[in-house]
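Beneath this line is the structure, given in structure tokens, with notes to follow.
With one protein chain held back, the other chains of the complex are shown just where they sit.
We call the chains A, B and C, going by the order they appear; numbering starts again at 1 in every chain.
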Amino acid sequence: MAELHLQSHRLQNLWQKARELPLLPIGVLLIVFIIPALFAEVIAPHDPYVPNLRARLQPPVFFGGTWDYMLGTDRLGRDILSRILHGAWYVLAVSMIGIAVGVVVGTTLGLIAGYARGWFDGLVMRLVDISLALPAMLLALALAAAIGASFLSVVIVVGFALWAYFARQVRAEVLLLRNSDFVARSQVAGASHLRILFRHILPNVMNTIVVLATLQVGIAIMLDASLSFLGIGIPRPTPTWGLLVSDGRDFIATDWWISFFPGLAILLTVMAANMLGDWLREQLDPRQRQI
Amino acid sequence: MFYRDLYIKCTPKRLLAAVLLSGTVLTAGGLTNTASAEEKVVVAVSPLGADSNLYWATTGAFIFPSMQTLVGNDAQTGKYDNSQLAESWEHNEDFTSWTFKLHPAAKFSGDWGPVTAADVVHSFNLHIGEDAKLSGISNFRKMEITAVDDHTVRFDLPNPTPNFLFSHAGRGSLVIYSKAQFDAEGLAGYEAAPAGSGPFEYKEREVGQSLTFSTIADHWTGVSPEFDEIEFRWVSEPSTRLAMLSAGEAHAVTLPRDLQDDAAEAGQKVLSSSEGAMQSTMLFTGQFMNPEAEENRDARTYAWADQRVREAVNRALDRDAILEVLYGEGVRALPVYTMDPRFPGFSEEIAKGFDDAYGYDPEKAMALLAEAGYPDAFDTPEIPLVVTSLAGNPEFAQMAELVQAYLDVVGIKTQMREQDWATGNTAIRGFTADFVTPMRNAPVRPSALGVQIFFTKHASPHLDIGDPELNDLGGKLISETDPAARDEVLKAMFTRIFDSYAHIPMATVPASVVVNGDLVEGWNFPGASSSGLSHYHLIDLK
Amino acid sequence: MLKYLSRRIASSLFALLVITFIVFLLTQLSGSPVDALLPDDATQEQIDSFIREWGLDKPLWQQYLTFLGNAAQGDFGTSLKWPGQDAMGFVLDRMPATLELGGLAILMSVVIALPLGVAAAVYKGGSIDNGAQIFALVGQSMPSFWLGIILIWVFSVWLGWLPTSGMGSFSHAILPAIAIAWFQISALARLTRSAMLEVLDVEYIKLARVKGVSEWSVVWKHALRNAAVVPLTYFGILAASILTGSVVIETVFSWPGMGWVAIEAIRGRDFPVVQAVIIAYAVIYMISNLVVDLLYVVVDPRVRHG
Partner (left out) sequence: MTHTQETPLLEVRDLRVEISTKAGKFFPVNGHNFTLNSGETLGVVGESGSGKSMTAMSLVRLLPKHAARVTSGSIKLEGRELLSLSRSEMRKVRGRDIAMILQDPQTSLNPSFTVGNQITEALRLHAPGPRSTLRERAIEALRKVKVAAPEHRVDSYPSQLSGGMRQRVVGAIAISCAPKVIIADEPTTSLDVTVQAQYLRLLKELQEDTGMGIIFITHDFGIVANLCHRIVVMYFGRIVESGTVERIFAKPAHPYTEALIAAVPKLHGHKGRLRTIPGSPPPQSEQPPGCPFAPRCEMADTRCFTELPPTVDADGDGEHLASCWRVAGQ
């Protein structure tokens, strides 16, 4: 009960701390990721899909290029900036949906497995083993061959790659928590299993989930990039960042801007997401707030 | 005291240490010094389809400068010559019997003796065995081979085959192995180190990594390369190959076309084959020209069953611009896929009429579409454009993106479909394909072979486009032996394909290799082998 | 203990069985081997004989049982891309290369990440902590193939210190190992840091100090021993992700290990090898997890006696 009290107290505190929000990561996320994802149509200076063969391989503005193509153009004369801006939406969608799938499936199974133990626990842990033992990349290749590479297949792969991590971690924590005093007290007090799970245990594993989920933003974006590298990402001409980096990778030594700026977008976004996650964790985790 | 205590008791540390230690030991085990020969030429290429010493067990992708075929290609012109095992050859009037005389001086490396007719027969039998996967080997199964004397072999063929030399040259189907070695060591001997008659001797293979040959001194052909060894490295990533070249680790590498420009800018030298080596095109799938309903589906459901649509597609593309982006300047547009000036059936008229009939004209394209019943936009489902990045052809993706953009302008909506080769082939073979296929990038071969494979039912029924006229002409071609008449039949076929806009031809492209300008002076090769590379003994070092 | 171990092995075998089924299904779902393995212009008779040879005309369940029976004996058939090679034998031949790379990557991650994470926790908020955080953030934010290519250009082409690719001397392994390890270093350092922070606040750490134990021993013995459980949990995942990472990195660096085999085999539709390599991956993963479970027992007496 003390723990419960602490939880709500912590959330209140979070609101009070809103004034101390980490402006840097939030700003970076907004500028590089969220705003482009939502308003690319409005802010992109060029069409991201239409080649302009007269403007091929323009360097970025401070490297001999023009303001018209601020970050340069690719080999078909498409504006890199516009492609990055338009790609943001797909990156956002893939990572968010993929992680959501991972969190929901992984957390639910992990919670129940850790709490119920017995055969269900065994089953879930075998599933976890199976899913971790099948490299996501190989599964993606096979899946792409089977149902074709598409937005859906990428989301499935990302979700598949992530759920087991949540399930494992959550289960491990639940195993520790279920023996703790406050769970015992709730059980004695006659609380239903469902109530204990979701009112008492879930809030206490929330921190782990938040920390893992922030780690996973990076993993999801990186996985998307790796899939593009292997040619089984979201199909062309969709300019996901992974595809942009992957397409430009051969030209790192010469037309470096083709892959550098999308790579930078990935770098900044993942870094900012991780920083934000760290901040959240410090706010949510009482043990770390002690002096 | 304290530390000994720790050491004995803390087992996890010991376990971890053991794991880490084993990693280090393994790593150190790999610490073998790469003793490089003073003059070793390194060529990095993307991995071949199969990693084998047995030619017939591959589908034809093979780099083996130690092995020879019967017929060679001239380094400059690509014309057939007697630089390989056959000193001379002749054929009967209807091209059904071919006789080859072997160079009497030809001999195998490693004391396996001279190359004789028995070796040719032996190799032939190996090639048509159960495990053969070679492209075009089915024709060999219908032939008979006879050793006329020690240095003469005769092939008897069921059908007239004027292009028979093609089967024995750079992209040929028959590589000569030593019978003596087989008798002594069996297949295992070949797998370990096949004896060959070329100017190089098999040295070693690191599976998945490299293949090394050493130069033979006093080779029977008199060829003497400038270097002691040549090593081929299999490297999948183009940028890694370019890095190897730039770092001076490789003398020569193959690169995708658009990376060649970059390499050239960075000071490397791009060497192209003397002749065009590859033809690229896009193909419509299905029997869209079949007036009857197709086996499994109604031919008319294809949007491109309508010739006006096919013309509109062709008219919508600015080939000059596309080719410049993809291949750089100086690459010829190809009027008809499988037609080539070096082979019979080439039509000047078609080549001249190409700009008129296929030239960039978006207005005309839109007018044609409107006429075909698509006044505002192409309202049928989007046409899938298949892209197979997995197959390792990076320029396909760019070609697809360009084509998509051009088609979009005239109102034809397309959708890119990333799909592996096998899945596409399964659909084609099952007659369920509904897409514009991968941009075929096939080696130039005699027109008569190519046109039958890609447009008629006679060689590969699943690629048949269903046109009765073409199939009739193809039937005639099989039995026709008179060169002039064959030429006419082929011309008629090409004209039919051209006039009916039966495909989307792109370009003839030379094979090319990028060399490190500090290490390599030059290299002449005709682009007549499956990898495009050959004549390694001509690599001219600085 | 023995009972626990045999239970773990039994459940691993069960997981393996399910994986064989998935592997079999996936290879069935993707294009027919006929189209991958025969040339474009293959004749009908070539196709027919191929189908007979591979038993593709039999019902699916029968094909699976045949597959399973052979797989149980380690027989996955002969490779198509590397003719004459036994599929599993070929994969096993490549395994040392992957283990070498993976071992080096794990070594690098542990040797760098653990001290980094510990130092970051001990000097929380200090410059080491901030530096480690930035390092970790950057490492987790770069696609590994991109990092790999950049490493090649910087260290091999421009600086000329290390070879670009391939396998040979120890120096060949350094760049790919860094490319694989970097992400893991970040993840491991982060986990170690947070686990250490948690442990360093606990009373027994105070008690150890009160006993007069030196700060070094407090951190590296008392705290790390308890915090190690968290990175150790991650160790299984680490092994898995290093294996997965090797798929991409081995391709970039032309490192002829299992990841390279996997990609080449899938590209070449070499089904026997694809199946063998996935099973081999799964087995390595399971063995490393078994090792982690054992380490768990050794490290944490609560598990041993609980």
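Following the convention adopted for this analysis, contacts are C-beta pairs under 8 Å (C-beta built on N, C-alpha and C of every residue); 3 or more make two chains touch, one makes a residue touch a chain.
For clarity, every value in this text was computed on a predicted model and none was experimentally measured.
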| item | value |
| --- | --- |
| Candidates C:I128, C:V154, C:V213 or C:V291 - the one touching the absent chain | C:V213 |
| Subunit C residues that touch the omitted chain in the full complex | 125, 202-204, 206-214, 222, 225-226, 299-302, 305-306 |
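To be clear about the criterion, only the chains that are shown with their structure count from here on.
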| item | value |
| --- | --- |
| Farthest chain relative to subunit A (centres taken as mean CA coordinates) | B |
| Top chain pair, ranked by how many C-beta pairs fall in contact | B-C |
| Inter-centroid spacing, subunit C versus subunit A (mean Cα positions, whole Å) | 21 |
| Euclidean distance of C-alpha centroids - subunit B vs subunit C, Å | 35 |
| Distance from subunit B to subunit A - Cα centre to Cα centre, in angstrom | 42 |
| Of all residues in subunit A, the ones touching two or more other chains | 145, 230, 249, 252-253 |
| Two or more partner chains touched - positions in subunit B | 237, 239, 243, 246, 390, 420, 422-423 |
| List of subunit B residues in touch with subunit A within their complex | 237-239, 242-243, 246, 256, 258-259, 262, 265-266, 321, 324-325, 387-390, 394, 397-398, 400-402, 404-405, 408, 415-420, 422-423 |
| Complex contacts: residues of subunit C adjacent to subunit A | 11-12, 14-15, 18-19, 22, 26-27, 29-31, 133, 136-138, 140-146, 149-150, 153, 157, 183, 187, 190, 194, 197-198, 201, 233, 236-237, 240, 243-244, 247-248, 262-263, 266, 277-278, 281-282, 285-286, 289 |
| In the complex, subunit A residues that touch subunit C | 122, 125-126, 129-130, 132-139, 141-143, 145-147, 165, 168-169, 172, 211, 215, 218, 222, 225-226, 229-230, 242, 245-246, 249, 252-253, 259, 263, 266-271, 274-275, 278, 281, 287-288, 290 |
